[in-house]
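Omission of a single protein chain aside, the complex is shown with its protein chains in their original locations.
Showing chain A:
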């Protein structure tokens, strides 16, 4: 990031600027320096380091002990929880994404018109999203407990538990996530809905389209950019789920709710203390994430054409 790099050749369109080009570049870099320092030192360097770590024998306590590639990747894939955690994370991601997008859109349609009552509704749907994920998880940890929960009598009578079985734990955690994030996705959907011009609906009505037809043939297609964005956001967020499971289920019962990020944490800091293997899983997650996002973008784009 040297300041002396040759500045761009003057473009065809000469801009009437009071400052000479070289000075402008210098000033630009000056203002961008804090950003560059943070991005390089806290993002680019760690990113390179994690790749190096994934190729090295690197324990939590003893540090770097030299290259050992590809041992870490072999150990990562052979880890007894690796496959289970990948499968579980994908399952959770599918469930959370479908529910959050459907509910986000449903809520947005519900409060789309601007009125006092609807503003109140929007605010109440959004309040949980101001809470941290950790706070929300702690809240539901108490809410789901068989002792302190207001639902304890119900749980007692029907022999129900919220976190006792793998399926129950998955559903309960998904409920927490839906509660926390539905308002957020509602806002994104509302923005998308507001971008649809009114005359399109007008035309649909003139053509005698029913409400359902209008929704299917007008709203959904025109909402595609928003749906693409929300899907990418939701899939990425869910694939990287950690707090909700770390706090709520601690990976249980019977290690059935371990997500990939939780596995990284376990390998790095709980027991195994192997930063090399943790880095290897991190790199795998990073590559998978890039691949999945690229596929999603492509899918949404090709549908469009």
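The definition used in the following text is that contacts are C-beta pairs under 8 Å (C-beta built on N, C-alpha and C of every residue); 3 or more make two chains touch, one makes a residue touch a chain; residues count from 1.
Basically, contacts and distances are computed from a predicted model.
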- Message: Can you match the unshown chain of the complex to its UniProt protein name from these: "sulfate adenylyltransferase", "Multicopper oxidase PcoA", "ABC transporter permease" or "Peptide/nickel transport system ATP-binding protein"?
- Response: "ABC transporter permease"
- Would you mind spotting which of A:98, A:127 or A:299 touches the chain that isn't drawn? A:127
- Query: Which chain A residues would touch the chain omitted from the figure, given the whole complex?
  - Reply: 1, 5-8, 18-19, 21, 24-36, 38-39, 42-47, 49-50, 53, 58, 63, 102-103, 106-107, 109-115, 117, 120-121, 123-128, 130-135, 138-143, 145, 147-148, 150, 179, 182-184, 187-188, 191-192, 194, 196, 198, 201-202, 205, 211, 215, 225-226, 228-229, 232, 240, 242-243, 246-247, 261, 264-265, 268-269, 275, 278-279, 282-283, 285-286, 289-290, 293
